[in-house]
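Removed: one protein chain of the complex. Kept in place: all other protein chains.
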Amino acid sequence: MTRFVIRRVLWMLLVLLVVSFITFTLMHLVPGGPWSREKALAPAVVAALNARYGLDKPFFVQYANFLLGILHGNLGISYTYQDRSVTQILMQGFPKTAILGTTAFVFAMIVGISLGMAAALRQNTWIDYVCVMFSTIFASVPGFVLGILLMIVFSVVLHWFPTGGWGSPSQIVMPAIALAALPAAFIARITRASTLETMRQDYVRTARSKGLLERVVLIRHILRNSLIPVVTVAGPQFAALVTGSVIVETIFSIPGIGRLFVQAVFARDYGLIMGTVLFYSFVISVANLVVDILYGVIDPRIRYD
Amino acid sequence: MKRKTVVFSMLAIIIAAILVLAPACSSGTTTAAVPQILRVNLGSEPAQIDPNQASWAQEKSVVSQVFVGLLGFNQDLTLRADVATVIPTVANKGISADGLTITFKLRNNVTWSDGQKVTANDFVYSIKREFDPTLACAYASFYYDIVGGEAYNSATNATDAQLATLKDAVGVSAPDDTTLVVKLNNPQPTMLQCMALWPVYPVRADIIAKYGNNWTDPPNYIGDGPYLLTEWVHQDHLTFKPNPNYWGTKPKLAEIDFKEITDANAALAAYQNNELDIVGVPSGTEKTFLNDKTYDDQRNLFNDLTTFAFQFNVTKAPFDNVLVRQALSCAIDRDSYISNVVGGIGKPALSWIPPGMPGYNATIGSQYAFNVTKAKQLLAQAGYSDVSKLPQITFSYSNTAANTVRAQFLQGQMKDNLGINIILDPEESKTFTTNVNSGKFMWAYFGWGADYPDPDDWLPSLFGTGAGNNHTLYSNPAFDALSATALKEQDNTKRLADWDQAQKMVMDDAPIVTIFYRERFNLVKTTVKGLKTTGMDGGIIGDTFFNEVSISK
Amino acid sequence: MAPLLEVRNLKTYFYTQDGVVKAVDGVSYDVNRGETIALVGESGCGKTVSALSILRLVAEPAGKIVSGEMLFDGIDLLKLSKDDMRKMRGAKISIIFQEPLTSLNPVLTIGRQISEGLEFHKNMSVQEGMEEATRLLKMVGIPHPERRVYDFPHQFSGGMRQRAMIAIAIACQPQLIIADEPTTVVDVTIQAQLLELIRNITKELNTSLILITHNLGIVARYAQRVFVMYAGNIVEHGKALDVYHSPCHPYTAGLLGSVPRLDEPRKARLQPIEGQPPDLIALPAGCSFQARCAYSVPQCLKEKPVLTEIAPNHYAACWVSQKGLREWQKQ
Partner (left out) sequence: MATTVNAANASSRPHHTLWGDAWVRLRRNKLAMAGGIFIIILALAAIFAPLITPYGFARQDLTAILQNPSSKHWLGTDGLGRDVFARLLYGARTSLAVGIFTQVIVLGIGLPIGAIAGYAGGRVDNVLMRFVDVMYSFPDILLIILIKAILGGGIYQLFFAIGLVAWVDIARLVRGQMMSVKSRDFVAAARAMGGMGPYITERHLLPNSLGPIIVSVTFNVPRAIFTEAALSFIGIGVRPPTPSWGSMISDGYAVIFASWYQVFFPALAIALLMIAFTFLGDGLRDALDPKLRH
């Protein structure tokens, strides 16, 4: 087990290295550089900037320097916010993005699993249909539309929540919901599918043949088994939520890194691009690892080797 | 049933959570109008608020709260003496007869927010710093007429020693604390306007030396303006409080909040939820907000000094043919665009220099008034009576929502009026600018806003042969010659006459199809009093005169 | 004294999109205390369903017990409330399913799966349950039970899994155990062992056993009486040995023909029964075996034969054998 984790962590570092290189390459393949403006900068200015950021050096030298920087825990200076370091920017943004993503994840899980189970256990009853409809409808509205609708209803009309920003819990609710809608629906569907699957298993019949209470059968035998596929998607979903808050952060003006990093790509802010990608990759890899461990915990058939 | 209760209790928790939080957050909606707080939307995060490095829009809006320069602009965009006692003229000996030396006399009561006096040396430091090659200040080239400026700014890979000498060679000096002397290579009539811009606002050598890059973080961000930057939560908001040591007339506002809402709809919702006092109307919804009675006393419209156009690459067929360019220009129904698509916001543009600018001339370009038959004639003259013979035309633009509408409008016009099918090429802004700056386009979207209110910011740098912002690759020796003289012309009336003629030359050759002069359409809460907008406003309207704004009940 | 279980005219149907599947169509049989009976027949003849019906575990909503009586100790199981029925399961009546792997929960330890029944019926604590489980595993012959009790099903071999199933079944010392083809998925040597085990345990606990199988060879060995099922009906029943030696129904004979006879010199080759079992949705008017019967007479097409006593305590539902012409016994 520990050996498994250690090996996986080492793999993770390798993966991150590969990711960083691919990103670095893609990034430089993208047309347009950080200095191109509608009002062109004077050649002297551009030259100065290139010198400052080492863009005048050959590709591999630049990459090498980048890696060296990382070894010293230094992701370099942002190309857009030229008096702030990438690490600084990430550290300011990430907690917000993380909190938002986690909240949304919890929403998605609770709602998704509840709906999924309810639907499965009451298959082909009104509960089932309501759950399916609910999840479908929520999943059918793109995040930004849902976002602005929530805003209009709960802020402009009801004055319940502020339209955006960060600080009070009340400012998390709407973005979290907007973010959680799609995954919640997805998890509901997976849960429903796998619960129906599990309920047909022989061992459930065995459990009943022991005369156990329905509740016990449900929790001990059905729930746990039907959650296995859910766990497999939970990791990706979590990562997706933490890294996928781009649009929601934009609409609800949340000072996270989701909003930053699309801007970074558009601004060709090489430093920030590398920073965010590596940061996100790290988050994803960890989520991934955790899931694999969890997976083994709830399904003893999986062996770590 | 047991299971059901489990399920629904879970749902209940969420709903409960929402309901519990609900009252807590309605605080955001209490209409507290009496406190003198102005809440405006800056949009995206300012890149650098170091005056020397700051650029247009967001940055400018921040800087102009915290700093005051030698000169400033009145609402009518005439110059005003701020830190300087008077506007230098030849008459008051401020400008030498040959126009090569400008001498500023400084007030002696000007203080920094930490109480220290503002001296001429602060300006000397700032101007020299503007040229510092390692800082790569975007606006440095505006001041290349200052002796030694260009040389110093271009010394990218020079030794420290060389840099030191170059720096000393820059022609700014302070004989005493209240006198600033600026030496020019050649007379530049608009230098005074450039001196009124933020890149040469004074900055504090000692602070910068002490805090380095962090000097722009509050409370290090020491300025000489009406407000102090007291808080900057990155990506979220900036807070300004009055500068207790402000030497000028004290501002009325107790606080200004710059929110950073990038989404237009979200900003509007925030305004409707009374979280903002001023908001821009999202493009495309102008008509609605013009007609909606509830906003009758909240609308704020004004022209700013910006012209939008479609620029040709005059080296690419068929646009190497002036007749084709003129033809297409005649085939676009600008009035219909303004009145229908953007609900009458903005003015149809035939000439290049926008109204409100010296040098605006409505008669220029009148030959391009919408006229399909004329357009067809011109095409026929150009040898394209059969438009299918035209090479495939591609129109590039940077992919903002508004641009997408404009581009499709153009496409429609070409199709409906001339039967020409053009391909649209939406590009991501950096890709777009790179392609345009390197001439990799046929026909492209183009907008230009005034840096300072003078024609010389609108013509040579854009249409002069090989000029930095000449993307059309237009080249006309007559024009080059004319602008060369105009740039140095001391006599203002003659100067403007020259520029008028130059503008006419350009528009006759039609390297660009001007479409409209921008008009800014904002909603302003009725509680906001004394808001003054100018064509030079940055990201936030009225940002030049926030010290005159107050909040009423 | 009265039999432990008396099933009378049990009908269990499945309502599918194709129509009503009459899996069990009026079956009656009885089990005495301590007795082992066998339900015999090809797969899909309804023997498993009739067994599940006893526990009322027929998969709803599709499956339904339409009519009949199941007197267990004089109580009609069909009249019991859901709750009382649940208290029966595992405690009084338990079942051993045929596929030990899929019938064991992959994510629970063997011990837990044995003990949970005890926890519920005998209100044992988890530890007590686990100790008891260990004892039971020992009883069913699992080596190192104290360790194995913490294993997961996938760590057990096929045979051991089935032993675990047995342990689960006997955990609460039920009066009746239903063994549904307990040995189909394990190989011959282990089959013998398991059956011995089951027999010994039932003897020991004086438990009645319903042994469901398609293998008459086993029946002769382990059951006192046998009920042969075909297409949802019992077509023959009697003392195991009688049926085994002189089958009164051609189907039974067919089954015998398809199993190796241990007591007779091996015939050249086994003859499997020709054709397919009939469609339980559209049963033919007459004898459901007629289509596959080598000896059928015209009457078989028209009338459904009823169980009649052919020999003492030996019943069969077959026109042919009622007419006394039973060539198949003359082999």
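Going in written order, the chains are labelled A, B and C, and every chain counts its residues from 1.
One rule holds in what follows: contacts are C-beta pairs under 8 Å (C-beta built on N, C-alpha and C of every residue); 3 or more make two chains touch, one makes a residue touch a chain.
Keep in mind that what you see is a predicted model, and the values were worked out from it rather than measured.
K.L.:
If the hidden chain were put back, which of B:264, B:327 or B:531 would touch it?
P.N.:
Checking each option in B:264, B:327 or B:531, the one touching the absent chain turns out to be B:264.
K.L.:
Tell me which residue among C:42, C:73 or C:99 touches the hidden chain in the full complex.
P.N.:
C:99
K.L.:
Can you tell me which of A:51, A:70, A:132 or A:219 touches the chain that was removed from the display?
P.N.:
Considering all chains, including the one not shown, the answer is A:132.
K.L.:
Kindly state which of the options A:1, A:26 or A:61 is in contact with the chain not pictured.
P.N.:
A:26
K.L.:
Can you tell me which of B:74, B:89, B:288 or B:385 touches the chain that was removed from the display?
P.N.:
Checking each option in B:74, B:89, B:288 or B:385, the one touching the absent chain turns out to be B:288.
K.L.:
In the complete complex, the non-displayed chain touches which residues of subunit A?
P.N.:
Touching the missing chain: residues 11-12, 14-16, 18-19, 22-23, 26-27, 29-31, 132, 136-137, 139-145, 148, 182, 186, 189-190, 193-194, 197, 200, 228-229, 232-233, 236, 240, 243-244, 246-247, 261-262, 265, 273, 276-277, 280-281, 284-285, 288, 295, 299, 301-302.
K.L.:
To test your reading of the contact rule: which positions on subunit B touch the chain that is missing from view?
P.N.:
Subunit B touches the chain not shown through residues 264-265, 268, 282-285, 287-289, 333, 336-337, 340-341, 399-401, 404-405, 407-409, 411-412, 415-416, 424-428, 431.
Definition applied: only the chains that are shown with their structure count from here on.
K.L.:
Classify the chain contact graph as line, ring, star, complete or other.
P.N.:
line
K.L.:
Can you name the chain that lies farthest from subunit C, using the mean of each chain's Cα atoms as its centre?
P.N.:
B
K.L.:
Find me the chain with the mean Cα position closest to the mean of all the protein Cα atoms on display.
P.N.:
Centroid comparison flags A as closest.
K.L.:
Taking each chain's centre as the mean position of its Cα atoms, how many Å separate subunit A from subunit B?
P.N.:
The separation of the two C-alpha centroids amounts to 37 Å.
K.L.:
Quick one: report the Å distance separating subunit A from subunit C, using the average Cα coordinate of each chain.
P.N.:
53
K.L.:
In angstrom, rounded to a whole number, how far apart do the mean CA points of subunit B and subunit C lie?
P.N.:
The mean C-alpha positions of subunit B and subunit C differ by 88 Å.
K.L.:
Check each residue of subunit B and list the ones that touch at least two other chains.
P.N.:
Not one residue in subunit B touches at least two other chains.
K.L.:
Can you pull out the residues of subunit A that are in contact with at least two other chains?
P.N.:
In subunit A, no residue touches at least two other chains, as defined above.
K.L.:
Which residues of subunit A touch subunit B in their complex?
P.N.:
Against subunit B, subunit A makes touches at 30-34, 36-49, 51-52, 80-84, 89, 92-93, 107, 110-111, 114-115, 117-118, 121-122, 127, 148, 151-152, 155-156, 159-166, 168-171, 173, 214-215, 218, 250-253, 255-256, 259-260, 263, 266-268.
K.L.:
Any idea which subunit C residues touch subunit A in the complex?
P.N.:
My answer: residues 55, 57, 59, 86-91, 94-95, 97, 99, 102-108, 113, 116-117, 120-121, 152, 154, 165, 168.
K.L.:
In the complex formed with subunit A, which residues of subunit B make contact?
P.N.:
2-4, 6-8, 10-11, 13-14, 17-18, 21-22, 24-26, 28-29, 44-45, 47-48, 50, 53, 56, 133-138, 140-141, 150, 153-154, 156-157, 213-214, 216, 233-237, 259-263, 265-266, 269-270, 272-273, 275, 428-435, 437, 447, 468-469
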